Structure formats: C-alpha cells, structure tokens
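Have a look at this one before I ask anything.
Take a look at chain A:
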Amino acid sequence: MLGLFKGMGITLKNMTKPKVTLGYPHEPIKMPDRFRGIQHFDPEKCIVCNQCARICPTNCISLTGKKHPDPNKRGKIINTYDINFEICILCDLCTEVCPTEAIIMTNRYELATYSREALLKDMKWLHANDQMIRQDNISSKPKRGGK
Partner candidate 1 sequence: MNIDGELIAFFVFSLLAIGGAVFMINLTRVMHMALALAFALLSLAGIYILLEAPFLAVMHIMIYTGAVSVIMIFGIMLTKHKVDAHELEPPRFGFNLLSLLGTGLLFAIIMWVIYQFPFVTTGVESPAFKVQDLGAELFKQYMIPFEIASILLLAALIGAIVLARREENE
Partner candidate 2 sequence: MDWYIFVYPVILLAIVLVFVMYAIYFERKVIGWIQLRKGPTETGPKGLFQSAADVFKLLIKEDIIPSKADRPLFKLAPILAYVPAFSVLAVIPFTDAPYLKFSNVAVGLMYYLALSSITVMGVLLGGWASNNKYSLLGGMRAGAQMISYEIPLVLSVVGVVMSAGSLNLTEIVETQIAGAWNVFPQFLGFVVFIIAAIAELNRTPFDLPEAESELVAGYHTEYTGFRFAFFMLAEYTYVFAMASLITILFFGGWDAPFGLTFIPPLVWFILKFCCFVFLLFWLRATFPRLRGDQLMEFAWKGLLPLAIINIFVSALLKEVPFLSQYF
C-alpha cells in the first residue's frame, strides 16, 4: 500500500509546480537561431548553379535560369524558382550547398494552408519571406578540411 500513497504524494506535490504549457496560438514559439524553417530566397545572389536542386533529397526545388540581360556580363540570372512544400522536408541541404547564400533558412514554421496549390511557393513568395532569417549561416557551413 505504501507505494500507492507515495505516488499520490508525488502527484499532489506536482499540482502546485509551475506549469509547462505554452500559450501557442496566442504567443508564437520562439525558435532558436539555427531553426530550419521555410527558406528565404534572394534572386540577386543566385548564380543558377543548380546545386540546390541537385542535392535536394526529395526533388522539391525546380528552377530555371535565363541569360543575363546585360550582354557584357557572363553567366545566368534566375528566372523562376519554386519550392514545393508538399514534399520539402526542410532538411537544410539546399542552404548547405549554396555557394552564395542565395537560399537561407528562416525561423518561420507555419506551413498549414487550405489547399495543396498554396504550398507551391514561387520565387516572389520566397523572396518576400525575409523575416527572422538565420544569422548563424555562414559560420555553420561544414568547413571542408577543418578550420
């Protein structure tokens, strides 16, 4: 019988302890800086190297480039850039390989929508998603061959 009462003592003691509930919908949860949320995309920085699309394990990134409008400059500029958040697993590999940090993670995590189509985010949307961008980005890159 003693065990039963001991347990009851524990539960009674816990009744007055501070609560751990978060007021989630009212107060958004603050995520740490390294949090991998919805990406921010900066078309200015993109050099259309296609690395992000190639590393993506779920093939959710599709991009097209066009010739640079200024004929004196070489290379391409980005034309369209879509991420399909139906299948994106926010694994962070695209930002890891991007040589210019054109694509960066942000702290946004709310992805619920009313339709599947709304989950297909285009370049404009991703560019506008410029709040709470990850700061610890540059130093975080795996340093090939050590520091």
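Methods note: contacts are C-beta pairs under 8 Å (C-beta built on N, C-alpha and C of every residue); 3 or more make two chains touch, one makes a residue touch a chain; residues count from 1.
On how the list was made: all candidates are chains of the complex that A comes from, given by their letters.
This is a predicted model, so every value here is computed, not measured.
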item: Candidate from 1 or 2 that touches chain A, complex-wide; value: 2
item: Candidate 2 partner contacts - residues on chain A that touch it in the complex; value: 4, 7-8, 10-12, 14-21
